[in-house]
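One chain of protein is taken out of this complex; the other chains stay put.
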Amino acid sequence: MAATAAMRGMSAYRTQAAFPPPAVSQKPADRQAWIAAFRQVRDETERRAAPLSPEDQQIQSMADASPTKWHRAHTTWFFEQFLLRAHAPGYAIYDERLHYLFNSYYVAAGPRQPRIMRGLITRPDASEVAAYRAHVDRAVETLLAEATPATLEAVLPILEIGLYHEQQHQELLLTDILHAFAQNPLGPAYDPDWRFPRPEAQAGTVELPGGITRIGHAGEGFAFDNESPRHDVLILPVGLDRALVTNAEWLAFLEDGGYARPELWLSDGWLAAQAEGWEAPGYWRRDDRGGWVSMTLAGIRPVDPALPVTHISYYEADAYARWAGRDLPTEQDWEVAARDGALGDAFGLVWQWTRSAYTAYPGYRPVAGALGEYNGKFMSNQFVLRGSSVATPDGHARVPYRNFFYPHQRWQFTGLRLAQMRG
Amino acid sequence: MAATAAMRGMSAYRTQAAFPPPAVSQKPADRQAWIAAFRQVRDETERRAAPLSPEDQQIQSMADASPTKWHRAHTTWFFEQFLLRAHAPGYAIYDERLHYLFNSYYVAAGPRQPRIMRGLITRPDASEVAAYRAHVDRAVETLLAEATPATLEAVLPILEIGLYHEQQHQELLLTDILHAFAQNPLGPAYDPDWRFPRPEAQAGTVELPGGITRIGHAGEGFAFDNESPRHDVLILPVGLDRALVTNAEWLAFLEDGGYARPELWLSDGWLAAQAEGWEAPGYWRRDDRGGWVSMTLAGIRPVDPALPVTHISYYEADAYARWAGRDLPTEQDWEVAARDGALGDAFGLVWQWTRSAYTAYPGYRPVAGALGEYNGKFMSNQFVLRGSSVATPDGHARVPYRNFFYPHQRWQFTGLRLAQMRG
Amino acid sequence: MAATAAMRGMSAYRTQAAFPPPAVSQKPADRQAWIAAFRQVRDETERRAAPLSPEDQQIQSMADASPTKWHRAHTTWFFEQFLLRAHAPGYAIYDERLHYLFNSYYVAAGPRQPRIMRGLITRPDASEVAAYRAHVDRAVETLLAEATPATLEAVLPILEIGLYHEQQHQELLLTDILHAFAQNPLGPAYDPDWRFPRPEAQAGTVELPGGITRIGHAGEGFAFDNESPRHDVLILPVGLDRALVTNAEWLAFLEDGGYARPELWLSDGWLAAQAEGWEAPGYWRRDDRGGWVSMTLAGIRPVDPALPVTHISYYEADAYARWAGRDLPTEQDWEVAARDGALGDAFGLVWQWTRSAYTAYPGYRPVAGALGEYNGKFMSNQFVLRGSSVATPDGHARVPYRNFFYPHQRWQFTGLRLAQMRG
Partner (left out) sequence: MAATAAMRGMSAYRTQAAFPPPAVSQKPADRQAWIAAFRQVRDETERRAAPLSPEDQQIQSMADASPTKWHRAHTTWFFEQFLLRAHAPGYAIYDERLHYLFNSYYVAAGPRQPRIMRGLITRPDASEVAAYRAHVDRAVETLLAEATPATLEAVLPILEIGLYHEQQHQELLLTDILHAFAQNPLGPAYDPDWRFPRPEAQAGTVELPGGITRIGHAGEGFAFDNESPRHDVLILPVGLDRALVTNAEWLAFLEDGGYARPELWLSDGWLAAQAEGWEAPGYWRRDDRGGWVSMTLAGIRPVDPALPVTHISYYEADAYARWAGRDLPTEQDWEVAARDGALGDAFGLVWQWTRSAYTAYPGYRPVAGALGEYNGKFMSNQFVLRGSSVATPDGHARVPYRNFFYPHQRWQFTGLRLAQMRG
């Protein structure tokens, strides 16, 4: 897939080739590949948590975010609950009481700690969560090494989704700690040496002539349920910018009164902007000399005009497009343009808002059981983002991948590229 | 248009043939037709308000609703603001102070009374609002009778949208007073003789084979801006039920635990249902003997199993479809199925939720000026409903018409019909 | 009682001599006096409501206020519930359904319409409430004329508290409609000819030498339960200003930054002032030329420097006293100073905040039954005010009378007089 070449993670956090693992199969030789993939993903979580103190890992700075410690424990609970509890008969549950604490939203998996109170659980502490992780890791690795072929056949699909699930939490771990640090007037740095990667795209557009094409998961390799079924769509003629909108361009919008002109905004967006006092992208603030600085993973840094704008809500992306006399692409436009690789900076910088509301693909049905709650039940009130961001783990993103957030949310690495309807 | 034959208003409130008026033109003969249409629409508002006391007309029972008196005054302000102020030079503004009170959400038209405080304005009272209406009516009729052709050409499009706008408020007037009366433990009747019309549809489905077709406003007659531009869409093979879902069917869902099984619900929907304590459609309550009654425009009445279910949110419609193993149609499906007239009860009973989020048609641009705020700025977080309801004025609804509400809202006459993807 | 001479109602609304009635007794000659007192009080309510339209009477502009129509109906319900239902065996309840609607807070009298929804009950309308009042009035008058002496003995104490209760609602009727009208940008006048009475007090202080004295209800005539038991208190040496604080004096506080200096304020008061954006007394606003105007019962009028300041919260009164280097008096100080008549403007202008929290007199016990909920259950978080206001009906106030409101409330006619501890 040509687009893969364009994928790019946060260079300092680039992982090795163990992930993604081979397609799910029962060939004996695969066991080691799966163990390697498992170890790599599990290690990456710990590597991302390593710069954080016990205090850093404890707090939940808003309802949308979760503590680092919770991410570490919840991803572990996922393997314990869906894989070990069901498929490793001799497995000793680490501590039954953790089940209530570290379930996230799986109603079918039983009652759980209210989301907004995740930051109030100080015990188990960070070191005990490390022990919990080690306990589960050993059991999973043993299971992978020793399971019968029939068990392995049942286990690998759960393992696979568990790995992708953990990668999603790896991204959240970074965006959540950034939000937490942004509440601290001292502006702590997650990593003083962290740098946002520079964009590489050329100017100009990718032109789609329009017509019927198929999108969605093609049936090879892993995909989330919301990428299926693959189905026909009608693309209307459209051109998509090769490049992302930059901070320099956003400053022009801002200086043209973009945040003070209600006619540019959706009604709900204007209400959100007024209620929250938005005057610039998330984490931007004026410095003492009137310039713009931004809270980043490296602490407070000047806004770099050459970088893509990020931490913007859908409402802001929509207002910007209206101001520019342009459109946001649909998610179908994006997928078609991206799959031939011509779209620049599609991956590894910022998630790109599309103007597509997040809904089910025609004929979509969630999978049975608690894992069926994974994606389908969120299909209202959110918008689709495509691509991936600087915080997305290597190997995680793919062209048909559908991310989604509420239109007011800004704490992810979210940006935009513009499009233009033709004819 | 075959579907027109199927349109059906609230029989007690059927209007005469004066509306809709002829297509906008400048032929002198049209003046009388437009004056007749204007009078008919204006009279219909007053006829709907007539059963209501000054007290009834005063109150606002929730933020989403408005007082009857406000509807009567706001629709009048619309003509004064956008038609008379701009195009009738000698027109004497009735009272400049009313401008602030009766602007709704037109940010471009200046500051306005906060929406949630509409119920606190007791003066002008209902009789003075009647005088305001008469003042504006005289001026509009004089303008229509005496304007130069050039002025008439400028005025008629504004008049036309003003009439459709007032019809929308006529529908809201009924749904808002129903909500208000539902807060009163005495359950007052708007009209003791009011009856919900009986459905006429046959069993079975309308099958769409799929393919590319064009939807949206075809360019003749009036349409709101959100129905344009007309554009190609790809329909996938689908069958739509000819009949609406009935109260009897809804009771089966309810008795099967539909309101108590989170796996049937969207996540946001489940939260709304829990927060609001939903156990049945809006206005349903248990009577003393355990049966279901419902607050209606005729007061509290037994739930009639043969009638279409109404006052349901999108979340409930979606949960019902999931429970039934069916789908809601897209708005495109609905439009294509409805335009050949085969869809039963398409109009005049209940608005029908589709699974389409309310977004702009490809290439949509709002019109310039304050009237550009009409539809476009609401294109987020809402879902499209198609058809029309028992409260919709005659002549208002059309096949391409796009209504929209937030997925939690239940005070409109909202129902559903099911669909089934094929192949 | 010398202070009686200083009592003064709103001159336009002065009542005749029928109220207060003679002390409760069973002498036959008293029947006519009680009927006269009953009629006078009932008529006064209607006279206060007369300038108000059905719309005006309908609305509830905040949770603390009630609709005029509700005041008219609730005071009627009080007689029906506590007097007729219990003591007039042949009495036909006007409409049992009104019981739920017009109970206020008497938990022991059964469930009731939630307070914040009083404004949503449009039916019964104002004219039916008039019929309800007439129905109850006839029954009460018949009962008073025809009851046996034993029944009359039981009935008169209830009648008496019912009359004082209705007078309290007469005051609220005016303060509530003033608040409602203040929400209307048009600033309607309750009575264009209404004028605030001018103060009459001399300069200087009333000096209390200190010592043990008795305060509270002396046992003759009517008193609310919270004025008992009469008990000894120790007065410390103190001087109370003869005059009330005026608008002119308040302007000096305001211009000295009184509303911007947290060190002058109680902590809770500062939070309330910031949250509500207080910059001046309630209803004050700047006019176009920078002067101060105020919403009054006569509409929007310039602030008159010679009048007592009013519509101030306890927090503002306390901050003012601190700014002035003075104290507020205790309620005991006020009572002792007022009972020899030396305190100027004690009655008929503004209720005067004291620094006494509203608590039970030593040995206080509420009366049994629903009427026991009258005063005792509010004995926390409120402060005592003494005197009476321009809105208090004639004959209602007395020296030992204890009024009470929460320290943040401003919609009553509330002001202050200062005191100074001696030695």
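Letters are used for the chains, namely A, B and C, taken in the order the chains are written, and counting of residues starts over at 1 for each.
Throughout what follows, a contact is a pair of C-beta atoms (placed from the backbone, for glycine too) under 8 Å apart; a residue touches a chain by one contact, two chains touch by 3 or more.
The structure presented is a predicted model; accordingly, all values stated were derived computationally and were not measured.
S.K.: Of the chains you can see, which ones touch the chain that is left out?
M.R.: A, C
S.K.: Among A:88, A:101, A:254 or A:293, which residue is in contact with the omitted chain in the full complex?
M.R.: A:101
S.K.: Of A:121, A:140, A:156 or A:254, which one is in contact with the hidden chain?
M.R.: A:121
S.K.: Of A:54, A:192 or A:305, which residue touches the hidden chain?
M.R.: Looking across A:54, A:192 or A:305, the contact with the absent chain belongs to A:54.
S.K.: Under the stated touch rule, tell me which residues of chain A contact the chain that is not displayed.
M.R.: Counting over the whole complex, chain A touches the hidden chain at residues 53-59, 61, 69, 97, 100-101, 113, 117, 119-123, 125-126, 180-181, 183-186, 188.
S.K.: Mind listing the chain C residues that contact the chain we can't see here?
M.R.: Interface residues of chain C facing the absent chain: 105, 107-108, 212, 231-234, 236, 262-263, 265-270, 314-315, 318, 355-357, 359-360, 362-363, 372-373, 377-381, 383, 407, 421.
In this text, only the chains that are shown with their structure count from here on.
S.K.: What are the chains that chain A and chain B both touch?
M.R.: A chain counts here if it touches both chain A and chain B, and no chain qualifies.
S.K.: Between copies chain B and chain C, are the contact residues mostly the same numbers or mostly different, with half as the line?
M.R.: At the contact between chain B and chain C, which are copies of one sequence, the residues are largely the same (over half shared).
S.K.: Working from the CA atoms, figure out how many degrees chain A turns to land on chain C, in steps of 5.
M.R.: 180
S.K.: CA centre of chain A versus CA centre of chain C: separation in Å?
M.R.: Roughly 60 Å, centre to centre.
S.K.: Rounded to a whole Å, what is the gap between the Cα centroids of chain B and chain C?
M.R.: 47
S.K.: Multi-chain contacts only, two chains or more: what residues does chain B have there?
M.R.: Where chain B is concerned, no single residue meets two or more other chains.
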